[in-house]
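Removed: one protein chain of the complex. Kept in place: all other protein chains.
Letters A, B and C name the chains as they come in the text, with residue numbers starting at 1 for each one.
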Amino acid sequence: MENYIWLIPALPFLGSLLLILFGTRLSRAGVAILGVGSVGVSALLTILLGLQFLAEKPAFYHQEVWQWFNVAGFNPSIAFHLDALSIVFIFVITFVGFLIHLYSTAYMAGDTDFSRFFACMNLFVGSMLLLVMADNLLLLYFGWEGVGLCSYLLIGFWYKEPANGYAARKAFIITRVGDVAMAIGLFILFQTFGTLHIQTILSQAPEVWSVGAQAAVLVGLLLLGGAVGKSGQLPLQTWLPDAMAGPTPVSALIHAATMVTAGVYLIARMYVIFDLAPVAQMAVAVVGAVTLLLAGFSALTQYDLKRVLAYSTISQIGYMFLALGVGAWSAGIFHFMIHAFFKALLFLCAGAIILALHHEQDMRQMGGLRKSMPVVFWTFLIGAASLAALPVITAGFYSKDQILWYTLAGPQGSIWLYLAGLAGAFITSIYTFRMVFMTFYGEPKTQVAHPPGKVITIPLVILAILSLVGGFIELPHNFAHLALFSGLMAPVLPGITANELLAANEWLFQALAAVVSLGGVLVAYLFYQKSPALLASIERSSFAMALHRFWFSGWGFDALYDNLFVRPYVFLANLNKRDIIDSFYTGLARTAEGFHVMFSQTQSGVLRNYVVGIVFGAIMILTISLLL
Amino acid sequence: MILLWMIVILMAGGLLAWLSKKWHPELPRWIALFAVLADFILAVYLWLSLPASTLGASPWLLQLEIPWIPQWGVNFILALDGLSLLMLLLTFFLGILSVLVSWREIRTKSGFFHFNLLWVLAGITGVFLTMDLFLFYFFWEVMLIPMYFLIGVWGHANRTYAAFKFFLFTQASGLLMLLAILGLYFIHGSQTGIYTFNYFELLGTALAPEAARLLMFGFLAAFLVKLPVVPFHSWLPDAHSEAPTAGSVILAGLLLKTGAYGLLRFVLPLFPTAAVEFAPWAMLLGAVGIIYGAILAYSQTDLKRLAAYTSVSHMGFVILGVFAFNEWALQGVVMQMIAHGLSTGALFIVAGFLYERLHTRDMGQMGGFWAKAPKLGVFALIFVMASLGLPGLGNFIAEFLTLVGSWQANNWLTVVATVGIVLATAYSLRIMQKVFYEPAPSDHHLPDLSAREMLIAVPMIALILWLGLYPQSVLDTAQPSINQQLQAYQEPEAKEKVAVVEVPAVELKVEKAENK
Amino acid sequence: MTQIDFLHLMPLIILTLAALLNMLVVAAWRNHKIIYVITAVSFVAAFLSLFELRGITAHAIEPLFVIDGFGVFYIGLILATALVISMLSYAYFEQREEQKEEYYILLILSTLGACTLVISTHFASLFLGLEVLSVALYTLISYLRTRERSDEAGIKYLILAAFSSAFLLFGMALVYYSTGTMTFAGIATAIADLQELPLLLLTGFGMMIIGIGFKLSVVPFHMWTPDVYEGAPAPVTAFIATVSKGGVLGLLIRFFMEVDGFRYPTLITIFSIVAIASMIAGNLLALLQTNVKRILAYSSISHLGYLMVAFLAGNRLGVEAVTFYLVAYFITTVGAFGVVAMLSDTERDAELLEDYRGLLWRRPWTATAFTAMLLSLAGIPLTAGFVGKFYVLAAGVNTQLWLLVAMLVLNSVVGLYYYIKVVAVMFQQPEAEAEPRPRLRPSIYLASVGTLAVLTLLLVLVGVYPAALVEVIQQVFASAPVMAGR
């Protein structure tokens, strides 16, 4: 089995290659089969591989396809390293990816660039797999940039609209900023270890660096820089909301389920570095905490359905960072998986709604869809519940509760981080159910054109089930202690032990979390269902309005960056369009011509002046011979 | 002997092409095509028959020496090593392409055009092959004149000005190099009593620091202008944007590379100490060039001009890497020479295709071509991505290796250079946006790539991917000669490593040393 | 005068006889072709007679002349050039209705003068040679007397030449006064032992320099050059640019080598200043010039400046460089003016840039030849000019005349501009297709075309394979006793 590892990323690449070459000639069915099929098969392979892995419980599978290059001992390979961590990721990528591809065949049915869409999607899946399967950082970087390209292509998929193109460029460039930091990190790592092979680095790092070594901290921060760029965390989060310009399946796959969590993967993958660099790790936690709050508040104020989800994605990834930051590695990854399920679900539902209301995304124009599209309603409700972490039944509860718990009780935990997380949870459930009430309750505002078909609903249902039962593979210690997931992760990522004192009454905090999320739901119900007047009265106050505007604009980061970087740069560039240096050379030419004019005055053509010339020469020569 | 043939074929082919115009207007194209093709085949044959791995100690694969002006110790020396071989492959490959792109574009005086084309190539071939400094200068100049005509006769509106500028810049710098060559010649002569321009002889010349510095600047003048390095770049945008497509391809793809080649072949081995002294400044120039070129590129509205400034930016990596004095950087530089030759060449070809169809280079006039010409779009997309250094394409390998290498030498400048990658993204994506995505201001009829154009596009794509995914064969070829160039530095480089890396890194080194 | 002496003076004698013969023939019956043939034959004969003198060390004809390798080489150079020019002249004058025949007499005479200069070792012979050269030139310049420009040029040249030769003579007189001899060798011995030259002597040298400088048209004695070049008929211009300068330069070298002028910083300073001034002024004056003849005039000024650099090197290498450069320069200049002559029509010479617009598409071969010439002047490889410039630079670098060398480099860049400008004009598309001018009779046409072709080939040959020429020159200087120990 493990000899076919290479097929998992290869198939999607092949699919996209074929689609690029012959996509225009194939029929839509053909394209769909090729596009969905390639991902489907690699999903199948993944599951088989996963089962084998669970059965054999090896440390990891490794396969080298070929050596990329070798310069003076710098010899990265095109080689794959599969351990529990990467297996979880490739499972999510291929499986959720497959569902979304399936869904897309219906969603994109009407689109003229059908084949281009699937080509890009396949390319994305391939690169993403490369990213998580890479056994060395350079190959990881390859995938890292590859997914960036795909997200660029897909955000700008409807290129005719300049705004989309702008969003796409924004996404690419901002993530590139992060990549630069990461690249520099790689340079240092290479200089230190003479290789970029991940396992080697992880094994050597503790020998080379003492805990808190300056270089380790530096590397940690630089890698974090890369991570925040891709994962839309502070301060590079501004691209993600705009990325919603792409087709909804894209948002579901790339900007919710997989790509944006690459940062999480990177940090988890390089956890040793962060262990050696407490400062960096704390930075991770803080970034996560702050981001989840900021994004949460912004989500509260959005009207565009997809934007709400986008902000919630940012905020949820914030949770993952928080987990990693406090050393709850497996908790972070667990939340990643669960989040992938329910967020993909939510996006796909949103897509179904948007499609049904012919591309209406404003929640204020929705409402009362409960009746008209029941399947979507129920699945969305499940997704929302999971996102809001409603206790006991939903997967989200277990994953998020774990994070909150270790944030407080973990060795690196702190009360402040915990409070931030808790507040985040509260806000989350508010904006989540704000969505639910605004879209599905109240009286209909827009007519449903055509209810979604099977191809759309099936993935919804599957994901809905997952986002309910997905949580049961990892249950807290205090009831039905079940640790399948963290057990799986144990060989790869260090476990974490809770503070004894708190551990005694863990249930208390679980109850608190539950109360908070339920409270959120209640508040949402109050404001958006029971008495909207109340909300309106609050919103009327000037302060609230200002705050609303501020949050709505994502805490004004866009404007800030615009004035801080973009405008000055563009201004500078246009200022120097003619290239100031050139004028120096043209100046030289002018001078020479000036001299020419001056000299040619002497050639007056008058005989006597010429005589004068000779006499002048004579005088010069004689004076010289006299002086010297 | 085969080396001589390469040059002879081109020159003879050129003359033949010129004359053949009389018999049939299409004949010159075919003659030119076959001449370059023949050379390409020769080069490939050499490459396959002399695998780099079997080289062992001496990097020299072939040598040819014929006395030329014995009185001055000038010999007609041609020698081939991995570096030259790679450069030749690039030369002939781009040569073929530039014949092909001119197929429809050049209507007037096709005979004379192809004469010039082939002679430029001949000159470049000579530059890459010769190991006699007199001959080197000779070829260095020989490639300028036909280039001047290519720009001046078949160029766009402002061609005369551009041609003049190009010519004066390169000539002025070339003469300085000539002085340096002479200086070296006489110093070596007075030391050993052997007056010769033979590169291998001169390598051993012991120079006083002051003299070495001056001579090095003489050589640098020529190479930095040719590369070009800010602030000597201002000839390039004009020349590139005014030249016909083939001209631009050759300029960007090959002429700039002669500068880089010169740095590798002459500056490094001839003046080790002086070069080490100068290294920080050179790297600074490189970093500045990367940023400055990128900023300028961003603001351009003329597609070819934009591409031209991107070359300025990319060549910054070359000088950055050359003066890092380690194998990673130099391999990166070699890769960059090849990859950039392809990627920028491709961008100019795209511009050429568009110009043939629209008769404008102004991006303001373009837009929405993705729908009309998807093939062209994909072609452009791939090379735009190449120019912003996307992994999987040659340029990434080049830039990453260069930066890894230069990081060993100088951290801060490397950081600056790396930031350049972001700016590269900005200007590169701007091309896609303006030309292919945004709706066009006016509707053009835009046919997609023809068979001939596909014939140009496909091999380029294949190559850039190959370079990106399996560069080893190229690296192996270059490796021995790179070590040759580096010999003088192994010692200083080691010292340097400890010296330049600042606090954190230093302590690492120590720790690492301990646990070893 | 023994028979040996006559044998050694054969070329000069042949020329003299040819001149006389021409006069008689003209008196008898005017026929352009015959005169032309006689002239050509005489040049060829004189040239061939040189082969008798191959490899001689030195034969002195006391006190006036010495025939040595150096002299022989320069005479050969001059004769060959004169021959070529006469070839060009034939076609040129065939179109014109003036009395053509006397032209050749004058041509032969002035050639004779130049030849005399290069072998003279005595003020008297120097003076005679110079004047024979000049007086013939006055008439040649203003030969097309119906053109007022020719007359203007003639009178300007006459007055200034006489003026400068007055300086020359006075200088000689002073030198004679203070040394008591007029032979170069004598002067050398007279001043050999004194380190510091007496003022009178120095003044004498200074005044001689003025006379020489005028003939070489170096700054500040250059002002006549453009006007005369413009006014004179194209072949004559070629003659002034080459033969007369060549002769004088040969003399200068001989004299300087003889008296070893390089010992005296004063003279070196003067020459350096003159050289630099010539380079700069010449190039800047030509920069935006639109009259091709004037461009060539100015460029010749700067080229003399370049020559000075090698000359100032003052050693064997330097003199070789000067000679080589001179050869290259002769080929190029004659070629260039040959083209001008070829394109000229009956009423005016083709001297405006406009006349050359789009030449490449009208007369490709002519244009190619002219391009080659211009590139050679600019010192681009594959042409003789490049090797020449390289040689000169080598000489300069070798003796570390950094200032001069730097100036040379700087100026040759400036120079490029206007040479390339002319080329560019030739390559431009002619907007209005000029009506084809009536072709001359092929026989005549052939003469000049053939000559041009030969010149172009020579240009490339010397450019690509200079070894042969270098070989010859080095032998010449090896044999010349003047160069002993340099």
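The definition used in the following text is that a residue touches a chain if its C-beta (ideal position, glycine included) is under 8 Å from a C-beta of that chain, and two chains touch if they have at least 3 such contacts.
One rule holds in what follows: contacts and distances are computed from a predicted model.
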Missing subunit (named according to UniProt) among the choices "Heme exporter protein CcmA", "Peptide/nickel transport system permease protein", "Sugar ABC transporter ATP-binding protein" or "NADH-quinone oxidoreductase subunit K": "NADH-quinone oxidoreductase subunit K"
Among the chains presented, those that the missing one touches: A, C
Residue of C:Gly213, C:Pro226 or C:Gly396 in touch with the missing chain, whole complex considered: C:Pro226
Absent-chain contact - pick from C:Asp5, C:Glu102 or C:Glu131: C:Glu131
Contact with the hidden chain (one of C:Asp151, C:Asp260 or C:Asp355): C:Asp151
Which residue of C:Leu7, C:Leu21, C:Ala45 or C:Leu169 touches the chain not shown here: C:Leu169
Subunit A, residues in touch with the chain not shown (by the definition above): 600, 603-608, 611-612, 615
Residue ranges of subunit C at the interface with the undisplayed chain: 123-124, 127-128, 131, 135, 138-139, 142, 145, 148-149, 151-156, 158-159, 162-163, 165-166, 169-170, 172-174, 176-177, 180, 182, 226-227, 230-231, 289, 291, 294
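What we mean here is this: only the chains that are shown with their structure count from here on.
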Gap in Å, rounded to a whole number, between the CA centres of subunit B and subunit A: 37
For subunit B paired with subunit C, centre-to-centre distance based on mean C-alpha positions, whole Å: 44
Residue numbers on subunit C that touch subunit B, as the complex places them: 361, 375, 380-382, 386, 390, 393-394, 397-398, 405, 409, 412-413, 416-417, 420-421, 424, 427, 465-467, 470-471, 474
Interface residues, subunit B side, partner subunit C - complex: 68-72, 109, 134, 137-138, 141-142, 144-145, 148-149, 152-153, 160, 163-164, 167-168, 171-172, 175-176, 178-179, 182-183, 185-186
Residues of subunit C defined as touching subunit A within the complex: 155-156, 159-160, 163-164, 167, 199, 202-203, 205-207, 209-210, 213-214, 219-224, 226-227, 265-266, 269-270, 273, 281, 284-285, 287-289, 414
